[in-house]
Each structure stands twice: as C-alpha cells, then as structure tokens.
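All protein chains of the complex are present and in place, except for one that has been dropped.
First chain written, first letter: the chains are A, B and C, and each begins at residue 1.
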Amino acid sequence: MREITFTAAAREGLAEEMERDPTIFVVGEGIGARGGNFGTTLGLYEKYGGMRLNDTPIAERGFVGMCCGAAMTGSRPIVDFMFADFILDAMGELLNQIAKIQYMSSGRLKMPIVLRGCIGIGNSAATHHSGSYYSIYTHIPGFRVVVPSTPYDAKGLFKTAIRSDDPVMFLEHKSLLNLKGEVPEQEYYLPFGKANVVRHGEMVTVVALGLMVHKTLEAAALLEQEGISVQVIDPRTVAPLDMDTVLESIHKTGRLLIVDESFAPCGIGAEVTAQVVSRGFDDLDAPIARLNGAHTPTPYSPTLEAAVVPNTETIAQAIRDLLKE
Amino acid sequence: MREITFTAAAREGLAEEMERDPTIFVVGEGIGARGGNFGTTLGLYEKYGGMRLNDTPIAERGFVGMCCGAAMTGSRPIVDFMFADFILDAMGELLNQIAKIQYMSSGRLKMPIVLRGCIGIGNSAATHHSGSYYSIYTHIPGFRVVVPSTPYDAKGLFKTAIRSDDPVMFLEHKSLLNLKGEVPEQEYYLPFGKANVVRHGEMVTVVALGLMVHKTLEAAALLEQEGISVQVIDPRTVAPLDMDTVLESIHKTGRLLIVDESFAPCGIGAEVTAQVVSRGFDDLDAPIARLNGAHTPTPYSPTLEAAVVPNTETIAQAIRDLLKE
Amino acid sequence: MASDLNINKQTQIALYRTMVLIRQTEEALARSHQQGLIHGACHTYVGQEAVATGVCAHLKHQDVVFSTHRGHGHALAKGVPPREVIAELFGRVDGCSRGRGGSMHLFSPEVGLMGTTGIVGPNILQAAGAGYTFKLLGQSLVSVAFFGDGAVNNGAFHEGLNLAAIYQLPVLFVCENNLYATEVPFSFSSRNPQVGERGAMYGMPGIVVDGNDVLAVYQAAGEAVTRARSDGGPTLIECRTYRIRAHAEGMRDGTYRSTQEVAQWKERDPIKLLGARLTTDGIATQGELDEIGRTIRAETELAIEFAKNSPFPDPRTATDFIYSTQA
Partner (left out) sequence: MASDLNINKQTQIALYRTMVLIRQTEEALARSHQQGLIHGACHTYVGQEAVATGVCAHLKHQDVVFSTHRGHGHALAKGVPPREVIAELFGRVDGCSRGRGGSMHLFSPEVGLMGTTGIVGPNILQAAGAGYTFKLLGQSLVSVAFFGDGAVNNGAFHEGLNLAAIYQLPVLFVCENNLYATEVPFSFSSRNPQVGERGAMYGMPGIVVDGNDVLAVYQAAGEAVTRARSDGGPTLIECRTYRIRAHAEGMRDGTYRSTQEVAQWKERDPIKLLGARLTTDGIATQGELDEIGRTIRAETELAIEFAKNSPFPDPRTATDFIYSTQA
C-alpha cells in the first residue's frame, strides 16, 4: 500500500470532505494561500478560495467564538490553531459555549466544529509550544477528543471528526506530523471510542497515546528479547474512552501501565486507573502504574527537555518494575 | 468562640494582611466602593482607597494578565473574579504565564498572586455560574489550589494564600458563603497540603471537598444509626494534595469513596484513586469508588439541578454499596 | 424624537405594541421574582425596550439574534412567546429552553433567538460567526449581537468587530449603553465615553442613536440591515439608554446612581415617548393605546398562568442532549 505522512493523510481527509460538503470551511493563521504552518491545508486555498480557507488575525478567542456562531447556524467550521497552546486564550468559548450549546438549546442546535492543533514536547519548542491539554477537554462534558498516532488513524478519525455534529478536539503530536505510514486510496472512516490493540501480548497491558504509542512499541520490542510479552493499546480517542478493550486486556494480563507524555495529576492515566479499579479490580495482579511526563513547564534545552518526557528506556523499565510487583 | 460567616472570615484574613502589607491590592468587578458582589471586600475601599481596591472593566483576561505583571514586579495582587466561570477567558494568562513565570525565570521572579472566586452548583445559577475547575488547575504544574469548607479554614488558608509566593487559586463554594462557624479572634495561618480529618471512623474512608464535606458529614451521621462508622477527610487543598492522611486512613478502613461535586473524568477522584492504588494497594479491601456530579453542563430548573449533584442520600447509599463489596 | 422619519402608521403601532409587551412581561417577571417563582437570576429590560424593538422589527425569522444576560426583551422582540420566556424563568418544561437554561440561557432557534448568555462577550463573536455562515452560503440573512457598555471593554468586542469588518460579514453590533455595568459607570471603565465612533477603528460604519427613541433606533437599524443584506458589511450602533430597575431583581440599587438621575430617565421612558408622539400625530388615540395595554396585560396574565401550570422537567432528562452523535 502507498505510504504518506500523517499530515498528508489528514489533509487528504480534509480535501475529500470539503469536496463533498460546501458548508465546511477552515480558519486559522496562515492556512490560506500559505497552506498552513505545518502544511495542513496545502493546495486547498487554490481550489476553494478565501471564504473556505480563511486567514485570521491573531485573535484566537475571536475566531473560535466566531466559529461557534457559524456552527450554530448551519456551516461546519474547522479551526486550525497551529499549536494547541494558542487555544488557551479561547478557553471560555470552548468550555462555556462550544461544549454547552447543544445542551443549553436542548438539542435543537448542533455543534459541528473541529478544533485541530499540534501538541507535545519536542524539538526544543519550549513551554509555550509544547502543551497537551487533552485531559482538560476530557474533564469537560461536551467534547470529543482525538489523539491519533498514525497516518491511517489520522485520516480516518479526521473524517469522522468533520462529519460529527459534536465539537471535536483533534490533537496531533508534532513529532508525528512527518511520520509516514500506509493509507489506502479508498475512502474510509474510523469510529470514535474504539481503541486499537497495536501489539498483542500476554504479560502486561500498556495504554499509550500519540507519540507514546511508538515509544511503547519500541520498548515492547526490546522487552520481547527479555521474554516479556507486552500488549499495547492505543485508545485513539480519549473522549469517548474505550475502556472495554482495556478491561479485556487486563483480564488476560492482570497488569496495567499507562504511558502519557502529559501531566499525571488529574490526567488520562488517573482516569483509566479509576475506571479499571471500579470495573476490573479483581483482575488486577499488581497496582496500576502510571508513567507520565514530569509535572513541570517544558524546558527548552535538549538535556532538560529529554529529562521531562518518557522514552523507550524509561518505559521499558516501568514495565519491568511492574512485573516485579 | 464567636461565630462568623465564611465570607466574613476570609474578609477578616484579607483585612489583616492588607493592614500588614501595603503591596497587597485587590482588583475585580465591583470590589471597590460596592464591596464585592458577595461582600468579599466590604468596608476595605473606605480604608485603603482605589489603588488597593480597584474596580475593573469586564476584561478578565486583561486584569489577570495585568496582575501577572504586577506580581512580577513587587506587588501582591488578589484577583476577585466573583464566579470562577468568568476566569476561563483568562486561561491563557493562567496556564501559560502565571503558572510558568517562576520556572521560566529560573526562580528569579516570584508569582505572589491569589485568584479567588465562587464555584459550585446551587440556586439555579445555571451553567455559566456553576463551574468548579479545580481539577484543571491541579493538572497544570505551578498552581496551589485551595477549596476550603469552613469559615475557620477559609480564613487560615486565605491568609496563607496571600503570603504565598506561588500563584494560588482560592475557590469558594457559593453555598458555603453564608455558613457560620467558629473563628478565633487571634491571628492564625493554616498550612497548604494538610488534610483535615473532620470525622473519625473505622469502616470506610470518605474524601470530600468543599460543600460535599458537609453533605458527607450528614450522610455519616445518618449511617452511624445503621452501625456504619465513617471517617471523613477534607483535603482542603487539592494542590498540594495530602495523600499521607488518606493512606493512613485507608490502612485502617480498607475502603475509600471520593465524593466530588464536579466532573469525574480526569477529576480529583481519579487522581486520589490512582495515588492510592500506587501507594496503598495492599490496604484495599474493595475497589475505590467515586461519587461525582453528573458529567453534564449544569441545568437551571431545580428538579434537574438536584439530579446532577451528590446529596446526603446518594452519598449514604454509595457508602452502603461500598461496604457490600 | 426622530420626527422627520417616514415610518408608516402600522409599523409605529406595532413598535408600540412590542415595547408594551416587553414592559409588561418584565413587570410580571419582577412580581414573580418577589413571589419566589423564579429560581435563578432575573435581569429586566425595563427602560431599554426601544432598542430590541426597533432593531428586531427589521428581522425575519431566519435572521438571528445573539443576546446577553439582559435578554428577555430581545427574545420577545424576536418572537419568542411570553409564556415560553416566563416558563423558562420558572424552570418549567414548556420554557423555551425546556427549563435547562433560565433567564441567561434562553434559546429559541426556531425564531432565530440563538441564545442569551451568562458570560459577557461571547455573543458578539457568535453573531460574527452567524454572519460568516450567511456569507459563505450566500444567504441574504442578517445577524445581530446585542450587548451592554460593559462588553465594550472586553476583548470579544475588539476581536469580534475586527473579524466582522475584515470579512465584511452581515452583522449588526448593537451596543446598549445604559451607562453602567452592574454598578461600575462606563465613565470609570473607559476613558473614552464614545462607543459608536469606535466603528471607524475597525473600518466599519459607527452610529450613535437615542436608544429611548424607538423610531430613531428603527431608522438606524433599517439602514444597517439593508447594508448587511446587500453584502455591505457590518455596522456598529450605539444606543444610549438607561436601565430603570436594579441590575438584577432582588439586588439593592445602591448608591452608585442618584434617584434624580433615575427620575430624569424615567421622564424619557421609551413607551411614554412613543405614546405621546402617536397621539400628537393622530396615529392613535390615548384610548387605543390603553386598549393595547389592557390586551397585553391579559395576555401576560395568561402566560403567567400557563407557566405556573407547566410541570417541572423530569429529573431523568437532566443529562439529555449533551451530544448529538452516539459515542
């Protein structure tokens, strides 16, 4: 099968949907003629023009709020905010408006909006360009939250996001944007709330997200040589979160590690833990472990940056430790 | 001992600190001559004048960002934002600036700022005036997060907050503002990160926050008549979170319920659960249970509103259920 | 009084009727609040009726309005039946938001009322967004944001007006400058007392009208709506008006304004002003105006009864409608 990059895959999904549905439009800084800072909209402006691919001023709150109103009135906005960090200025619009409009209007208004941007630590981007806020969006009722890890998933989930009548946060790890992977030529969609078992194994279950899926697979390959068999699960969407697949796996392995580059306190790892404790307590042969990025703003210098994120070795070690419990 | 209200207690703490330290000032909508929507600054404007008790335009991002700069340069701002919901418009300033300035400046700048406001569901305040976002602030490194439940705690913790060189979110449940309780005349401070065992018991541990402390105490009193002995712990600050007191209690009871009015996913209950699993797994005689407010925007009508928050009866039932496990 | 306008008699009477409808509904709500029938906040529109009335008179059902915490008048002028507004504040299932929202979350998309809001600012942005949809889809529709002087100092005003201007969206930004945000005077929260002239800063027409003169509002809004419908872009309209009652029902109306000031503005009551003109111009007799008042009073009383009799929502529905699509 042909291989294309993560960004190209998502862009292809976007192009297909825009072709199909004239009510879809994209806004963001430099997503018009420039094609986006990360090439997310490359080539589309030429095809669909300024109203469907519109550059914005640096007014994140403004254009997110604007897109909320657009979604309320029959169009389907996609906000391309480059780095997820920038969207914090629009948090009021996200949490108090976009997430609540359907409820407040007792279902008479829909909220078909996609908010996409880059997350994650890497490349000395430092603390204003390294945030991953999916736990926050998961805490708030009303959102769908997607954290894809492969080009295939990126395309299939992005198309589902665009077709969704609910607000979707689509968060792309910046270190994955140029990752190549197999993507079929035929159209396809992937459902929300369906985890992907990316590696089968018997002795321990690891739940990992985004870039950490790849690091965990590396660690699992390493551990295989030590005779340790690891099952790796990528939830792909954290809201909704497919706990059934996780619970099934733990039923077999009895052990669970959650690897999450982002912060531990009140994070996805805590939520997965709490749900497993509630629904799969008797399956547990050991305490559930979390491996997170350090609870710190992100430093710039490569030596410091490397120290605050899980890597193949620390993941492998966490798995070894868990097996000793 | 004399009894005063929660708001009066915090206000007394504020007055004492303002008297002591001329670098403290308060800003917010209507906190000047009017004395605050909830009376949080009543009488202080007359004493200290406009620069120390300054009304603001409705520009939450603006005045939070302004106070960040003030805190960087040697004054000690207190932002009184009335309802915690309003502060979402300042989330960028909170998460990307206030929480990070000390780190980014490698400790050469301090961030002595207090952000206070009302949280919680009640009185048909509806979904724009009922938010409790402490889990979000706990997720982000850099904050201290205080959720007091009594007048005594409110005063002692507020004074500690004002003296702190770290940014403090001070979140007051609106249904507690008029609650009266004993507050000594002599000055005192309460430390952050020290939970309060508000009721001793043997059979089950309940961790509860803010208003839920009182509902849980009611439930515990009820259950006493059924022969169920409940230990109730109020963490008082969720960042830092005093897990030692919780773990000690579980060592005795073997069972844990977390009662939190706010949302379950990636919430405080999940975090407490994950830490107990990691550090006190062998003490557990049953799965840890969470009782949360429904994962929904807050409805207005009294019948709906009552349905989305834990109450004495649902808490009591959750405890009974936990004992059956 | 804008007396050289050419507004036909029926329209003038309709405007009068709408203003009376708003006034009487608000007064009924204020009484209901005292009786404990309203569970949450209630910010009345008494004194400002000319603004919603003069603007909404130009709107079709598919045109949309994004309103504020002080939104009953906008809802009623846009066509939400009084009983649905009242039932909503009573928290009943027949309220326009099915009891989910109350005063600050009135939704009636069927008639283009796209929400009141408990947060100052967002509705300005959302109105721009509706305009975006209309322009994108080539619909000849118009979007209106109402907001107070308090919102003018908020970033949403700045970003929203700029976006509407650069994209040339069909939007009316209607500022109801009633001099105060809660108890903080606009003269304190801004060193620039002008709102209308700020349109120029964003490259859009900015107009100031007497917000207690419904005909002046009607005239100004008409021009702006025509411009918007013909792809001429947005307009900022500042309506200078006054809130007669306290910021919210049940609040003391403190020392921040003088009784004299309130009395002066009561003299300029928009309903009185139009009534006087209608009788002077021979468009209606005092008897006819009184009859309008009586009819509406009867309607309002029925609406209150309707609302009282409407059931409270079933608690089992409390978490419905959070999402449209299955997880």
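Some notes on this structure:
Criterion: a residue touches a chain if its C-beta (ideal position, glycine included) is under 8 Å from a C-beta of that chain, and two chains touch if they have at least 3 such contacts.
Computed from a predicted structure; not experimentally measured.
Within the full complex, the residue among A:197, A:247 or A:294 touching the omitted chain is A:294.
Residue B:96 is the one among B:96, B:149 or B:196 that touches the chain not shown.
Within the set B:164, B:205 or B:262, the residue that contacts the chain not displayed is B:164.
Contact with the chain that does not appear here is found for just one residue of B:31, B:44 or B:70, B:70. Across the interface with the omitted chain, chain C contributes residues 153-159, 162, 165-166, 188-192, 198, 200-204. On the side of chain B, the interface with the absent chain consists of residues 22-23, 25, 51-52, 54, 56-57, 59, 61-75, 77, 92-93, 96-97, 101-111, 141-142, 144, 164-166, 192-193, 240, using the contact rule stated above.
Of the residues in chain A, those that touch the hidden partner chain are 29-30, 33-34, 37, 55-59, 61-62, 85-86, 89, 123-129, 294-297, 299-304, 306-308.
To be clear about the criterion, only the chains that are shown with their structure count from here on.
In terms of their C-alpha centroids, the spacing between chain A and chain C amounts to 41 Å. Each chain gets one centre point, the mean of its Cα atoms, and the points for chain A and chain B are 30 Å apart.
The mean-CA centres of chain B and chain C are about 36 angstrom from one another, to the nearest whole unit.
The residues of chain B that reach two or more other chains are 61, 85, 89, 127-128, 295-297, 299, listed in rising order. Multi-chain contact residues of chain C, defined as those touching 2 or more other chains: 97, 100-101, 105, 117, 119, 121, 155, 322.
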